[in-house]
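A single protein chain has been removed from this complex, and every other one stays in its place.
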Amino acid sequence: MSKLSHLDASGAAHMVDVGGKSVSERVAVASATVSMLPETLQLLRDGGHKKGDVLAVARVAGIQAAKKCSDLIPLCHPLMLTAISIEFELDASDTQVLITGRCKVAGQTGVEMEALTAVSVAALTIYDMCKAVDRGMVIGGLRLLEKQGGKSGTWRAGEPG
Amino acid sequence: MSKLSHLDASGAAHMVDVGGKSVSERVAVASATVSMLPETLQLLRDGGHKKGDVLAVARVAGIQAAKKCSDLIPLCHPLMLTAISIEFELDASDTQVLITGRCKVAGQTGVEMEALTAVSVAALTIYDMCKAVDRGMVIGGLRLLEKQGGKSGTWRAGEPG
Amino acid sequence: MSKLSHLDASGAAHMVDVGGKSVSERVAVASATVSMLPETLQLLRDGGHKKGDVLAVARVAGIQAAKKCSDLIPLCHPLMLTAISIEFELDASDTQVLITGRCKVAGQTGVEMEALTAVSVAALTIYDMCKAVDRGMVIGGLRLLEKQGGKSGTWRAGEPG
Amino acid sequence: MSKLSHLDASGAAHMVDVGGKSVSERVAVASATVSMLPETLQLLRDGGHKKGDVLAVARVAGIQAAKKCSDLIPLCHPLMLTAISIEFELDASDTQVLITGRCKVAGQTGVEMEALTAVSVAALTIYDMCKAVDRGMVIGGLRLLEKQGGKSGTWRAGEPG
Amino acid sequence: MSKLSHLDASGAAHMVDVGGKSVSERVAVASATVSMLPETLQLLRDGGHKKGDVLAVARVAGIQAAKKCSDLIPLCHPLMLTAISIEFELDASDTQVLITGRCKVAGQTGVEMEALTAVSVAALTIYDMCKAVDRGMVIGGLRLLEKQGGKSGTWRAGEPG
Partner (left out) sequence: MSKLSHLDASGAAHMVDVGGKSVSERVAVASATVSMLPETLQLLRDGGHKKGDVLAVARVAGIQAAKKCSDLIPLCHPLMLTAISIEFELDASDTQVLITGRCKVAGQTGVEMEALTAVSVAALTIYDMCKAVDRGMVIGGLRLLEKQGGKSGTWRAGEPG
């Protein structure tokens, strides 16, 4: 198993040198769920404005968070995302909102953390806006679904390493 | 069921007026897990420096994220946290790191989102630092464990509402 | 005429000492217009989702900007807003969107700059989201409508000083 | 009329994918006015230090705001500005300060929002520093004067679309 | 000797709980020097505009940095400074600029780090603006001069502990 690249030989943290990597188009897709009471999901589903606004605010929050990723995750490289999108799927039977985020860049390092951060903050924003009616919501299954580009190429969840 | 307090009568988002609430001591505790391969957990567990540094970096990231909460979550009020702490528990049998975050303030609004944000960013930082050896890690169970203070008083996970 | 309080006796900028001021409830209301082509306004007005989303994004941007005010305006004091709201009024005959922002705090200094900053960034966000169809939009009439609280009490636009 | 590019087919906001656009040198120039009482303009005009400092502070605020544009305007792409400048012109007869801002980048997306944001925050800073003597100041005429570069080439205010 | 308060019993970092401390007026004064070639100091000293602008920009940078202190220094508490000022003294014989910064708050924790951060960033800004003519400048003597308020009361440099 390879070593943890964010630690140098003595175990100290550093921001890995990516200066020697080639620039390629990189994409990452991440997802998470927010589990809630059926009544809470119904509130999101009901009406145009109300539903629109909770998810619209969460979408904006997720997009802005993707851009703040290198400020939040200490060893992430700053980079210039060329695309960010976030989608919500309301699943009544599961009483879950499924959030999927996708980031893209042409750069020397991947955008996995940007996609995960976007999804995470979108989920937290839904929690914030619904917590007055449902404090027991749980955010789960936050993971990378797919990455493309870079030396290691394409990876999809379920595949090894 | 009460309405979503972050939306006004027309469904538009606003930052709720908390000016009329009384100041009380408020505490919130949140937690999440990062599930990983046994070999990845072993890497965290092994050696002094290496283990120390991954979790030390994640702890700092979580503490700093708690302070950025109102910048990340659009309708959160800015507030002056008086205490932030984050703990990690490594559970070999479950191949999980359990993260617990605790925030405190004397103010007019609770610190649930601050605690959840701290835990979330600490988890993302662990993902970032270990992803070179284990892309399939999953962050789950991100939820509020307990809140104290404010008009609604103490609440613990598992209790209604 | 009184001197400029942000400059000391030698003309150097400083952040004015408000430590001796008493805490009072302070409110400020500001407004601005975004003038656009009738077709652009019609795009905002049409349909539920599209209209909702442009203004929903602009509203979130304005709310978040109010919280960043002391980071943007060098001599503004940091403060903990207790309420922020932003409203839009679409005026077909004038081909204008009227934006009104309101901020509130209990503190030693007013929130005029927070309200003005919120309105300004909401207006810029509308410009950003519509500029693909209408580069000639103009933001105008950005001004304070009213302030309450503090030693000088209530002031309304149109009144002297 | 073309559709609003920041909304996808369903009307949801996203950060437009610019990954396929070619890199070109892009420049944008924006301007605004701050209207004030003649006595206030005279204060800005008088003396070396005092005049220098208000405008020097406003200039720094505008330059720093241009760099924060993608953090303020939710759907703006992060980019690496290669030049920012801000100029002030004091017009005694009109009792106005005219602010002009210019931004430049070599990139896949334009810098219109950066120039508009720089001018807007410079104007707000003048308001902040002079509001103790003149609360009725009005910021107006905030608009794009010119853009160069990109697929659509050069555009100047007064020209269609 | 007392233990390091930012580390808990197990040596892990946390943001110290100041919730039990009483609110008092707290002031801190810090200073540093920037040593440079006589010609560089002469450039700062010469002319109105040029001198004014380098130091005006450095002053603004220092004031803004004081407000960002809790974002820069991981275990600092967020707080609402009520006053910030920065002064420069040009000492031709020593070929040094002496920078003094002063911060004030009514709060539960001191403002030493805010004053030190303000002075540090003001010094770095002078370095940045003069480095084209003098790369060998050295920033030194960055230290706390005095603190007032809090349980430990007044302390001045040169006194023990």
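A, B, C, D and E are the chain letters, set down in written order, and residue numbers restart from 1 in every chain.
By our rule, a contact is a pair of C-beta atoms (placed from the backbone, for glycine too) under 8 Å apart; a residue touches a chain by one contact, two chains touch by 3 or more.
Keep in mind it's a predicted model, so treat the numbers as computed, not measured.
**Student:** Of the chains you can see, which ones touch the chain that is left out?
**Tutor:** A, B, D, E
**Student:** Among the options B:Leu37, B:Ala56 or B:Ala157, which residue touches the chain absent from this view?
**Tutor:** Here the residue in touch with the unshown chain is B:Ala56.
**Student:** Provide the residue numbers of chain A that touch the chain removed from this figure.
**Tutor:** 8, 12-19, 70-71, 74-75, 77-80, 107-108
**Student:** Please give every residue of chain E in contact with the chain that is not shown.
**Tutor:** Counting only chain E, the missing chain is touched by 1-7, 10-13, 32, 39, 43, 47-50, 52-54, 56-57, 60-61, 64-65, 68, 71-76, 112-113, 116-117, 120-121, 123-125, 127-144, 147, 155, 157-158, 160-161.
**Student:** Give me the chain B residues in contact with the hidden chain, please.
**Tutor:** 48-49, 52-53, 56-57, 60-61, 64
In this text, only the chains that are shown with their structure count from here on.
**Student:** So which chains count as neighbours of both chain C and chain D?
**Tutor:** Touching chain C and chain D alike, sorted by label: A, E.
**Student:** Just tell me the minimum hop count from chain B to chain D, counting one hop per pair of touching chains.
**Tutor:** Each step joins two touching chains, and the minimum needed here is 2.
**Student:** Give the label of the chain whose average Cα location is farthest from that of chain A.
**Tutor:** With centres defined by C-alpha atoms, farthest from chain A sits E.
**Student:** Taking each chain's centre as the mean of its CA atoms, which one is most distant from chain D?
**Tutor:** B
**Student:** If more than half of the interface residue numbers appear on both sides, call it same; otherwise different. Which is it for chain B and chain C?
**Tutor:** different
**Student:** When the centre of a chain is set as the mean of its C-alpha atoms, what distance in Å lies between chain D and chain E?
**Tutor:** Distance between chain centres: 31 Å.
**Student:** Which parts of chain C, given as residue numbers and ranges, touch two or more other chains?
**Tutor:** In chain C, residues 12-13, 48-49, 52-53, 56-57, 60-61, 64, 68, 71, 74-75, 79-80 touch at least two other chains, as defined above.
**Student:** Pairs of chains that touch, anyone?
**Tutor:** The set of touching chain pairs is A-B, A-C, A-D, B-C, B-E, C-D, C-E, D-E.
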